[in-house]
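Missing here: one protein chain of the complex. Every other protein chain is in place.
The first chain written gets the first letter, and so on, giving A, B and C; residue counts start at 1 in each chain.
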Amino acid sequence: MINNPKVTHEIHATPPGDLAIWVFIFAELLAFGVFFVAYAFARANNVELFNESQQHLNRTSGAINTLVLITSSYFMVRAVAAIKQGLSKPCALWIASAIGLGFVFLAIKIAEFQATFAAGISLSTNTFYMFYLSLTLFHFMHVILGMVILAAIMLKALRGGYSAENHIGVETGASYWHMVDLLWIILFPLVYVIR
Amino acid sequence: MSETFTKAMARNIFYGGAVFFFLLFLGLTFDTMQQLPSRDHRENITDSVVRGKHIWETRNCIGCHTLMGEGAYFAPELGNVYVRRGGPFIKAWIQSQPTGVPGRRQMPNFNLNEQELDDMVAFLKWTSEVNTNKWPPNIEG
Amino acid sequence: MQYQSQAVAKPYFIAAIGLFVGQILFGLIMGYQYVVGDFLFPEIPFNVARMVHTNLLIVWLLFGFMGATHYLIPEEAETELFSPKLGLITFWVFLVAGALTIVGYLMVPYATLAAMTGNDLLPTMGREFLEQPLITKVGIVIVVLTFLFNISMTVLKGRKTSISLVLLVGLWGLAIFFLFSFYNPSNLVLDKYFWWWTVHLWVEGVWELILGAMLAFVLIKVTGVDREVIEKWLYVIIAMTLITGIIGTGHHYFWIGTPEYWQWFGSVFSALEPIPFFMMTVFAFNMVNRRRREHPNKAATLWALGTGVMAFLGAGVWGFLHTLAPVNFFTHGTQITAAHGHMAFYGAYVMVNLAMISYAMPMMRGRTANSAAAQTMEMWSFWLMTVSIVFITLFLTAAGILQVWLQRMGTTPMSFMAAQDQIMVFYWLREITGFVFLLGLVLYIWSFFCKKGEAQTAA
Partner (left out) sequence: MDKPHKPHFIRACTYIWLALIILTCITYAIGETGWSGTAVMLTVLGTAVIKVEMVASYFMGLRRTRWLWRGIVLGWLILVSGLITIAYFKSLG
């Protein structure tokens, strides 16, 4: 029976990808969440310092990075869509482009860090920079870890390791990558914009 | 939970998470090592301070006292004792032990000579000058 | 007992319990010295008693871990030990080295012991928990390396299960981080920084891996739940342990001269450290509820469940109590730390060792479980010891809160000794509870010799 084009909206019992990654995702959300709240309350204690130091941030590069990550995240959605149709090669291609944008994010971020460190700013300069550098460096490492995961999945996809029926690995990598994007979506306005 | 939660993925997260956070820990350690010289004034570590630390260790002072809050909780904190009491008091106190007052906590007499006493004071002086983020809360330590 | 070489574990367990009794005796001496300052002075000054108490604790836990490893690795790897003889040699070398060290602490003034044992060559003595002379430290390294060689070869030639792999990672981690005890720079801040790499990354890092592996093994045997499920949970729990515990070292870097950002990293990550212990409790109860067999050894099941709960209470809850920097600013170096220390060590590491011993000992004596009478006695000892530790922790917490109030807060703080005099009542209560603990321990030992009722040898 050919199922109708508008497929019924069936509800899965568990989120896409391996449940173990979701335990890790929730732990990371908790850790970042506590850091975001800590930033907010630390800001409440010295507003002038935070507002003044925030001026020196490169908001443009932060915004571009947000766009980069969102697009990269979208690419992963397309990668999952591709593999659901059993198209291994296109799926690998989408993942490769997602990793490509990941490199773009890293490049922009490294440039931003270089400028910051060149200006003699370090973790101990003041509370704002401590939070700014901690949060962005912590997120930066998560982007790298995410790209390692995506690379592993891409290689397996290239070897035809996934199929329409069995592609839980791709969904796992996609879920983690979306989390990395999701965290940056909060981090950008909180650190770069709100004053 | 059914097949949606595989052991292989959990194992990967264990190894990945451990390596990831150990690298982050090494990064923070590297930065700390850069910042420390300006915070602990290591330029003030004279031979006397080194000998003082050696005496502090070989008499197992940490077995009763705390130093910067770490050690045994039987006797007072000595991280800021130099500020609290001053060098001469420390030397006199060490020499006058044990008090022998019945029922009170006793400190053995380590029979330190004049040189060793000066070294101990130098070590405690250096320790009191380390930037410990304003700890302890007050002079009592 | 499926493999003959598992019997090598027996002397380890016996030595472990023997040293445990010694630890408690010295604990009682120190407890009394807190209230009657000059008790046994100058024969056994407080710092010597403390050294013996803490070193016996660590050494008996290590004996327990090594005994547990010698017991479970052959069964996990489904092959005989690589060399049972080597296992016994390691045991005797470790026991003699440990005994000599303790005798050295007691018989000779510490400074003389240092001079005698080449401390001038490479000074590593005089630091909390690492007071052992240089030759003992070198001896420990040799013992642990031969032990690891013996165990690793066994696993290599046998079946590799997740439990044995996790246990090996934990044991190799233990050996590697012990090497930091040889690094003792003259800069106190650097000394403390890397001292925590041995102490913290042991008890809140690799030891939790060993704890997880041992608990998983006992639960598989006692509940019969299939290995796949238990090993999945094990990996998730120890993943969370290292994710939170490694950076969690930061909660020791608040006040020792390290930069201020550690107050944020240390607080945030160590605040998450109770999560793996909570998961371990849920895991233990979940497995026991979904058990597929009624194992006759009820006592071991009780110990396994108790480990989860008490580890979460002692290490998790009591740890969180004083891990946030603003709180730790006041409670650092007070009796609150001691309270956490007692319940955390007992809940996490003492209980998992006792669970392993109470599971393995009957097996090694040819029966699946002790008689009902013996098990009842053992359960009595469980409740006596656990409840008394809870009370000791409560008394020390109360003492700590009062100490903080008197000595650390307000505009007219009391001196240390004046504050100590005000909290003497809690030290008396703690000392009395200590004797109840000793009673529980004696009951535990006696339960292995209880002749009443016949041992159960159900399959």
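Criterion: contacts are C-beta pairs under 8 Å (C-beta built on N, C-alpha and C of every residue); 3 or more make two chains touch, one makes a residue touch a chain.
None of these values were measured; they are calculated from a predicted model.
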Quiz item: When the whole complex is taken into account, which chains on show are touched by the absent chain?
Solution: A
Quiz item: From the list A:37, A:111 or A:155, which touches the chain that is not on show?
Solution: A:37
Practice problem: Name every residue on chain A in touch with the hidden partner chain. | Solution: 2-3, 5-7, 9-16, 22, 26, 29-30, 33, 36-37, 40-41, 43-45, 47, 51, 59-60, 63, 66-67, 70-71, 73-74, 76-78, 80-81, 84-86, 164, 171, 174-175, 178-179, 181-182, 185-186, 188-190, 192-195
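Rule of thumb we're sticking to: only the chains that are shown with their structure count from here on.
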Practice problem: Report the topology of the inter-chain touch graph, choosing from line, ring, star, complete and other. | Solution: complete
Quiz item: Which two chains are joined by the greatest number of C-beta pairs in contact?
Solution: B-C
Quiz item: Can you give the whole-Å distance between the Cα centres of chain A and chain C?
Solution: 39
Practice problem: Could you please state the distance in Å, as a whole number, between where the Cα atoms of chain B are centred and where those of chain C are centred? | Solution: 23
Quiz item: Among the residues of chain A, which ones contact at least 2 other chains?
Solution: 20, 23-24, 123-124
Exercise. For chain B, write out the residues touching at least two other chains, lowest number first.
Key: 1, 5-6, 10, 13, 17, 20, 24, 31, 35
Exercise. Could you please specify the touching residues of chain C with respect to chain B in the complex?
Key: 30, 33-34, 36-38, 41-42, 45-48, 50-51, 110-111, 114-115, 119, 123, 125-128, 131, 162, 184, 186-190, 192-193, 228, 231-232, 235-236, 238-239, 242-243, 246-247, 249-250, 252-263, 265, 329-330, 332-335, 337-338, 407-409, 413-417, 420
Self-check item: Residues of chain B touching chain A in the complex
Solution: 1, 4-6, 9-10, 13, 16-17, 20, 23-24, 27, 31, 34-35
Quiz item: Where on chain A is chain C touching in the complex?
Solution: 20, 23-24, 27, 30-31, 34-35, 38, 123-124, 130-131, 134
